[in-house]
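Excerpt of the complex: some chains, original placement.
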Amino acid sequence: VRALKNRFGPVHELGIFEMTGAGLVEVANPSALYLGSGAGGRPGSVVLAGVEGTRPLLLEVQALTVEAKYGSPRRTAIGFDGTRLALLLAVLERHGGMSLSSHDVFLNVAGGAESAEPAADLAVCSAVAGSFRGRALPAGTAVFGEVGLLGEVRAVSDAALRLKEAVSLGFRSAFIPAGNAGEAAAFPDLSIVPLRSVEELLAKT
Amino acid sequence: VRALKNRFGPVHELGIFEMTGAGLVEVANPSALYLGSGAGGRPGSVVLAGVEGTRPLLLEVQALTVEAKYGSPRRTAIGFDGTRLALLLAVLERHGGMSLSSHDVFLNVAGGAESAEPAADLAVCSAVAGSFRGRALPAGTAVFGEVGLLGEVRAVSDAALRLKEAVSLGFRSAFIPAGNAGEAAAFPDLSIVPLRSVEELLAKT
Amino acid sequence: VRALKNRFGPVHELGIFEMTGAGLVEVANPSALYLGSGAGGRPGSVVLAGVEGTRPLLLEVQALTVEAKYGSPRRTAIGFDGTRLALLLAVLERHGGMSLSSHDVFLNVAGGAESAEPAADLAVCSAVAGSFRGRALPAGTAVFGEVGLLGEVRAVSDAALRLKEAVSLGFRSAFIPAGNAGEAAAFPDLSIVPLRSVEELLAKT
């Protein structure tokens, strides 16, 4: 369930390596390349500061919400567990006041990657809310955090590891669980937005 | 079916260990950390005193009930068997008088953990009833017990092991099967609430 | 298909062993403990005299029937094959005159156990009929037998083994296939109710 697969695609998009005929070639300034693609700066696109095993990995989570034409709305997820998406949509509807049950919702992790850690919840909620409300997070923002059924944002493991990777790739801010705020103090270059609940997430975006 | 998986997430939340760059670091007073998060003190959140194999493990079970907008209500469970949830909802409806068949019900075990022992039934019923009725168990309460189709609360194995762990984490009370009350006598610091039926559970919360 | 799993839960409930910190401890008078729980004496609860491999094993089968609120009634089974349950409900409706197609039916084997032998059919039919009609079998009754699509109760293997176990646990009567009546003659302490059909089962309860 927690397996997180990542293959050549997203690595290339993250701009760390360039895949060429001569094999993998490291790129001098990957963060510029990465941020240049505009990921995270458009409604429905959010950068997750994830962890695969013990390795940090930034992934782009994308959402698309469309008013449903049939009684039973569709939920389609690639790279993220569909049941968990359904649960998060219920949280957004109950605690965020969004009428998602009248919308089809599509979710995708770009590059064919997959994320199966609860720490991806906050990025998924941000992407769905962004598409639904037409609002983007600030460009250069990384996101992580578990979301509970009561609407609370829960602390996750490996917060320092996630933040360190975001800094090294040129990110300037991060939306994180309030319970991980202590670990964020070691990263003064990042503008940290600590969150206690989904309501707070929506109020700050 | 009885496999119970637990990984780094919930352990961290239970406050027993702090995951840092230097590896797992034991926390001096885990129960304070754990109870500080407020688990179990809000409607829809209940702490299960579970057992994984031969190891005790406290888990937070969360439920969310929302009035259904379509004819066929949805049941969505993560970390707990969906068929068993359907069965417990039928018991709550028949023996507890709750009109759950007109509500969507979501169930989650926090931190990405899973529980597959019948001893989780009473915590699941408590969480669902808590969300539906808007009432919480007293803060600092641990719960375990099997629930049968006739509404009875059935004794489970390893009661002493479960209670010992709850005490060591600072819990002050426990809702348990009446059939396990004898084993609870060895824990005078715990306020024990022995239950014979789902009706009793609802009457006492 | 015939695998029958049983783990620590039901064994404990059967009162044969007490699970303690010192390991499994045999209980002096298990049948008293077992029967004391009232299994089999309430509508919807029936004790199956089952066999797992070559080992006899008593299991509590529970059923709950509730008038369906939607057009298509639900059938939910844990510990027993759902397709087989659907087939037995059709037999009860055709040969027993019960309007089960307008009822939701839930079936559970207590303690998280599973039964996959056709010999469980008669206990399943007894539990469902008991819940539907509000009538219990006499307390202290064990049940086994296959049920065919024509409503006939069919003889099963290992009848003597099943009856011996029931006697040793203090059961006083048994509902069995008429085709196994010869093997029951060796157990004069048991009040035997031989059955040829589902109609007979319903007439005698």
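For reference, chains read A, B and C in written order, and residue numbers begin at 1 within each chain.
Going forward, contacts are C-beta pairs under 8 Å (C-beta built on N, C-alpha and C of every residue); 3 or more make two chains touch, one makes a residue touch a chain.
Because the structure is predicted, anything quoted here is derived from the model rather than measured.
K.L.:
Taking the 3 displayed chains as part of a homomeric complex, how many copies does that complex include in this file?
P.N.:
This structure file describes a complex of 6 copies of one sequence.
The rule is simple: only the chains that are shown with their structure count from here on.
K.L.:
Which category does the touching pattern between chains fall into here: line, ring, star, complete, or other?
P.N.:
line
K.L.:
Since subunit A and subunit B share one sequence, what rotation angle in degrees maps the C-alpha trace of one onto the other, as a multiple of 5?
P.N.:
That rotation is 60 degrees, given to the nearest 5.
K.L.:
Taking the mean of each chain's Cα atoms, which chain ends up nearest the overall Cα mean?
P.N.:
So the chain nearest the centre of the shown protein is B.
K.L.:
Express in whole angstrom the distance between the two chain centres, defined as the mean CA positions of subunit A and subunit B.
P.N.:
Between these chains, centre-to-centre, one finds 29 Å.
K.L.:
Centre to centre, by mean C-alpha position, how many angstrom separate subunit A and subunit C?
P.N.:
51
K.L.:
Quick check: in the complex, which residue numbers of subunit C touch subunit B?
P.N.:
Checking each residue of subunit C against subunit B gives 5, 7-9, 12-13, 19-21, 37, 42, 44-45, 62-64, 66, 69-70, 74, 76-78, 104, 106-108, 110-112, 114.
K.L.:
Taking the complex as given, what residues does subunit A use to touch subunit B?
P.N.:
Listed in rising order, the residues are 1-2, 71-72, 81, 83-84, 86-87, 90-91, 93-94, 101, 117-119, 146, 148-150, 154-158, 160-161, 179.
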